[in-house]
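Of the protein chains in this complex, one is absent; all others appear in place.
Now for chain A:
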């Protein structure tokens, strides 16, 4: 009769298992390691800290000191995308709120808008202006300072992960932080001296595309494996496995672990989150698949005349389109692939052409 019990168990359990998520396991495993190390360190440090606590309790860390330079800003609403654009040197618009640009001078093209706020650099230290208006340092310890080091930051489109870099004793250390859990999920470093040529060009699904002095590398942050894409290639954007590049086609083409699609385009263009369309200087979004139709946004020019475009943190496309006499514009939020646009309001910049936070366009 126990045979029959075994048969019942087999009939319910002999099914094809779903594939395990190795990446998630490794990520969690690394978190476990970090916590164990931290606990071990804490045990030792706690004794030393007890000695120092009286003298140092009131001394803020380097990161706290950097964050203390910023007043608390009004909260922003990121539910419809962060909608981050600026009147250069005059005002910054984030999530429906407007801020004085003199308080946010670091929000330049080195910064990146994310669903959790803006990641930017303050004197080479990565910072986060959170959506609740609080500025915090993403790296708390000491960082080397070099005015020529501008690595930028890049955000993944399908996760809460953002990649940023600091200089540390002749090495550039790239960290990928999950802004939702506040945990570091990947880290990769390279020896590059002053590292003034190092730029994070894109980050997509665990792969970092980073420009160095001699070439452009694709770094699988999980395995730490590296593909040299070649000296003549510039990566404009990477989304959902589509690599938008300018210059020489990458060689050798990565194979095996990634099924990438390489598409040539302008260096200042972007991809929609699904990697299916190129957002350039037009309201006509070009399809990656030559058999597909382009997406026509309801607003903005398609003939090369004046306008500004950028992909928002929720995957929609922000369009700043002329509206009457220069420099009057209207800001629109457009859905892809429907092309339906919602006006966000008028915009009349005084500091020059409109700018999107973290976009070269």
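To be clear about the criterion, contacts are C-beta pairs under 8 Å (C-beta built on N, C-alpha and C of every residue); 3 or more make two chains touch, one makes a residue touch a chain; residues count from 1.
By definition in this document, contacts and distances are computed from a predicted model.
Colleague: Which of the following is the UniProt-recorded protein name of the chain this complex doesn't show: "SigE family RNA polymerase sigma factor", "Inner membrane ABC transporter permease protein YdcV", "Cell shape-determining protein MreC" or "Putative ABC transport system ATP-binding protein"?
Modeller: "SigE family RNA polymerase sigma factor"
Colleague: Determine which one of A:223, A:305 or A:338 touches the chain that has been left out.
Modeller: That would be A:223, which touches the missing chain.
Colleague: Could you please point out the chain A residues that touch the chain left off the display?
Modeller: Residue positions of chain A that touch the missing chain: 1-2, 4-6, 8-15, 17-22, 24-33, 36, 190-191, 217, 220, 223-228, 252, 254-257.
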